[in-house]
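Yeah, one chain of the complex is gone here, protein chain that is, but the others are all in their spots.
And now, chain A:
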Amino acid sequence: MIRYVLRRLLTAIPTLFLIVTLSFFLLRVAPGGPFSQERGLSPEVKANLERVYQLDAPLWRQYLNYLADLLHGNFGPSYNLPDFTVADLFRVGLPVSVQLGASALILALVLGSVLGIVAALRQNRAGDYAVVALATAGSTIPTFVIAPLYQLVFALTLAWVPVAGWGGGAFINKIGPVLTLALPQIAIVARLMRGAMIEALRANHIRTARALGLGGWSVVVRHALRGALLPIISYAGPAAAALLTGSVVVETVFAIPGVGRYFVDAALNRDYTLVMGTVVVIAVFVIVFNLIVDLLYALVDPRVRYD
């Protein structure tokens, strides 16, 4: 097992290297640069800026410099937010995004699973149809509709919650963003769980358990649910990586100081180092969560062996 984890972590190195290299050059293919949008920048000032950030060096030189910095854990300065290094931005923003994402993920897994199980046990009856309808709505209504609706109803009309803002991480400020993030995920998890449970309940060994008179709880939870967890786990891995690294829409609508906005803003502004930093962070999250998924698989299913 430890050998397997080691092997996986070792193979992550070339993967990361490939991602960094590819993004680095792709980014430079895009026209423009970090300082080309600012109006009235005299050529001398621009040249000065580029010299300071070593943007005047040949591309291969810049690439090697960036790699060397990265190996030392240095993500470089942000070009558009000159008071901060990329690492600073993440140090402040990532905990915020992770908090929101983790809460949304847990909510989605718990609520989605419960709904899915209820639907599977009441297959083709009222409860099932309600869950399926909810799931369809949840995954089709976009976040940028749900979030303003939430603000309109609960903040502006009812005045139960603040419209936006982080509020230093106060619980009442988190409700809206977490719900908005979680809703589509609840829908997806509920649908996955419903299908997986229906499938699991059809298995021959469930018939065995029933024939042995083991009764509802043992059949549903001990035997069916454990098998039905596998597809949920494989979905949860990539979903976790996506949720924990922040959402552009939610963080923009609710004015949350997370890292979700950086990727888009930085890409538009050609803030090379910030884009690269975001890519690396997301890649690491994806790699780590995929590994966690595979390890959880082995934990749930004894037939899966890594050695």
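As a convention for this text, contacts are C-beta pairs under 8 Å (C-beta built on N, C-alpha and C of every residue); 3 or more make two chains touch, one makes a residue touch a chain; residues count from 1.
Just so it is clear, contacts and distances are computed from a predicted model.
Visitor: I notice the complex is incomplete. Of the names "Polyamine-transporting ATPase", "ABC transporter ATP-binding protein", "histidine kinase" or "Imidazole glycerol phosphate synthase subunit HisF", which is the UniProt protein name for the chain that's not shown?
Guide: "ABC transporter ATP-binding protein"
Visitor: For a quick check of understanding: of A:209, A:233, A:279 or A:293, which residue touches the chain that isn't displayed?
Guide: A:209
Visitor: So which bits of chain A touch the chain we can't see?
Guide: 3, 7, 123, 203-205, 207-216, 218, 222-223, 226-227, 300-303, 307
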